[in-house]
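In this view, the complex is presented without one of its protein chains, the others remaining in place.
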Amino acid sequence: MADPRFYTVAGPLPLGKLAGIAEAEIIGNGDPGKQISDVAPLQTAGSEHISFFDNNKVYREAFAETGAGACIVGRGVETPTGGGMALLAVDDPHRGYALVAHAFYPAMDANMEPQAEPVDATAKLGPGVAIGRGAVIGRGARLGANCRIGANAVIGPAVEMGEDCIVGPGATVRYCLAGNRVRIAAGVRIGEDGFGYVSAAKGHLKVPQLGRVLIGDDVEIGANTTVDRGSGPDTTIADGVIIDNLVQIAHNVTIGRNTIIIALVGISGSTTIGDNVVIGGQVGIAGHVTLGDGSKIMAQSGIMADIPPGALFVGTPAVPQRDYWRQTVTLRRLAKRKPSER
Amino acid sequence: MADPRFYTVAGPLPLGKLAGIAEAEIIGNGDPGKQISDVAPLQTAGSEHISFFDNNKVYREAFAETGAGACIVGRGVETPTGGGMALLAVDDPHRGYALVAHAFYPAMDANMEPQAEPVDATAKLGPGVAIGRGAVIGRGARLGANCRIGANAVIGPAVEMGEDCIVGPGATVRYCLAGNRVRIAAGVRIGEDGFGYVSAAKGHLKVPQLGRVLIGDDVEIGANTTVDRGSGPDTTIADGVIIDNLVQIAHNVTIGRNTIIIALVGISGSTTIGDNVVIGGQVGIAGHVTLGDGSKIMAQSGIMADIPPGALFVGTPAVPQRDYWRQTVTLRRLAKRKPSER
Partner (left out) sequence: MADPRFYTVAGPLPLGKLAGIAEAEIIGNGDPGKQISDVAPLQTAGSEHISFFDNNKVYREAFAETGAGACIVGRGVETPTGGGMALLAVDDPHRGYALVAHAFYPAMDANMEPQAEPVDATAKLGPGVAIGRGAVIGRGARLGANCRIGANAVIGPAVEMGEDCIVGPGATVRYCLAGNRVRIAAGVRIGEDGFGYVSAAKGHLKVPQLGRVLIGDDVEIGANTTVDRGSGPDTTIADGVIIDNLVQIAHNVTIGRNTIIIALVGISGSTTIGDNVVIGGQVGIAGHVTLGDGSKIMAQSGIMADIPPGALFVGTPAVPQRDYWRQTVTLRRLAKRKPSER
């Protein structure tokens, strides 16, 4: 169910073949001859798709409610009652998914084919669009009115940008759908592979990254910042977000409206940032956590758990600001005492 | 008063019109028909310029001594006695300034026009200059003798570099005046927009970034490092500074001679770094602070206040090295005791 503008699927494939590829056992009511058209996340999969569930608490509800026609699961998983979903049991469902996804998307990187012309003949440019010297616009890309693309920038195939967008020199934008008045500074990398691997003793199996980067209106992204595309779900940046230089935004991250992110921040995969959040410089945020609307994180903090809306957190591991300063003052006082008085 | 080589001003504009744009009330001796030619910082503004003062302690002296013809101020500000400066009173002077600056500089980004030729016909190249394949040299740029520009690098319009400079492949240099023997590695981003916004409930208003990046002689800048141009004042890097990879230097920062900055450091806006300072890797430095000459900051420290000359600071928030180690040892000892003995 990857966006066909960006990815070419090699399906359909019969369930029995997929079971072989995933090194899986079909359990329950699976028909090996059933045709599966594509992989898809639990939340959006339909009866023609295969998904996976690695028994993670976060996705339990999505698993119970999924419309997927087939699902790769761990051996011994408690299966949902009813429904016509076929189950493929494996030791490591994420690995099983990676193997199946490679079967549906065997191409190394279909978006890198050479181009005869700087602006591909199938690209559509609105009125007033200006393309800098050496910039490359891929096949089927669409740029709205008055977009300005800097020298030696690269707009990948099928990318869409709205009106009045700016892409700085040397930036690259791939697998991306962006709104109006988006400003992307020099050297930004939108849409590269997310960091998705299944690790085993003999090495790391790459998980195909099949999502996109969705960017709203009035977003600004600073120099040399990187925003990876989703792994299957999308990486999403809402309207009015401003991001400083050298920030890392991993796959499947969601960032809410008007949020501010200062330089050198790292946001790990599948984390959700609310609206009007302020994230100080060099903050690190773990994967799969949520920062509530209006929360603030002071510079250099490390976030390993959810942050409530409106809260102000500091430190590594981050605590509410008052606690942080109390800890800092306590330690300073203790350190000033003679050893015998501590 | 932005450098006309880099920016095209849309003035003059009458004070009365500017008051309307800034949503301001003219107080004191302001003639609505007075022609204002440009925006300028308090320190350098003349009688034909409009500046702003947001009642910040740091700029109180500059406000008292400014030669500006007009100034946007907060309501109720204590105005300097005497002088012929007109005052425009608003709720948020920085927002008022941003609105007025947009009026003087309405173009989105005048420096990104397409070019017919890789090296613009108006660029001036000294003897022995070598331009790599695919590099783009903008209109009116000047490169001194023996400069070497890497493949696919971009030198923006009106940029000036002295003799024997090297710009690595894929780097971009814009809004910049540089000295001799400057070495800029691959992927460096010089002169992108500073991170300047006025935030309000309905979103962030961009503050036009109208300054430059000034680089002295014998400066080295490492791969993928970013140096934003000033917001009105300049970002300044003195002779002999060496900067490692992936460093972020924000707008209006000043860095003194022979200072060393290791990888992944972030320096926030308007901070002043002295001569012969050494900044360890991943250090974060807040805005508007000063690091004294010869000070040293250990890796990963966080600096939120001024550092005295010659001092050695460590930790977040940073303290003198001796205090840091005492705190570290104290905490280790306490943690080793049984809970009842702490």
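For reference, chains read A and B in written order, and residue numbers begin at 1 within each chain.
The definition used in the following text is that a contact is a pair of C-beta atoms (placed from the backbone, for glycine too) under 8 Å apart; a residue touches a chain by one contact, two chains touch by 3 or more.
Bear in mind that the values here come from a model prediction, so they are computed numbers and not experimental data.
When the omitted chain is restored, the residue from A:Leu246, A:Ile260 or A:Val278 that touches it is A:Leu246. For the chain missing from the display, the contacting residue among B:Val90, B:Ala185, B:Val198 or B:Val213 is B:Ala185, taking the whole complex into account. Against the chain not shown here, chain A presents residues 108-109, 112-118, 134, 136, 152, 154, 156, 170-172, 174, 187, 189, 192-193, 195, 197, 199, 203-204, 206, 224, 226, 228, 246, 248, 250, 264, 266, 268, 282, 284, 286, 300, 302, 316-317, 319, 323, 326-327, 329-331, 333-334.
Contact residues of chain B toward the unshown chain are 130-134, 146, 148-152, 164, 166, 168-170, 183, 185-187, 218, 220, 222-224, 239-240, 242, 244-246, 258, 260, 262-264, 281-282, 299-300, 328, 331-332, 334-336, 339, 342.
The working rule: only the chains that are shown with their structure count from here on.
Chain A and chain B have centres, each the mean of its CA atoms, that are 32 Å apart.
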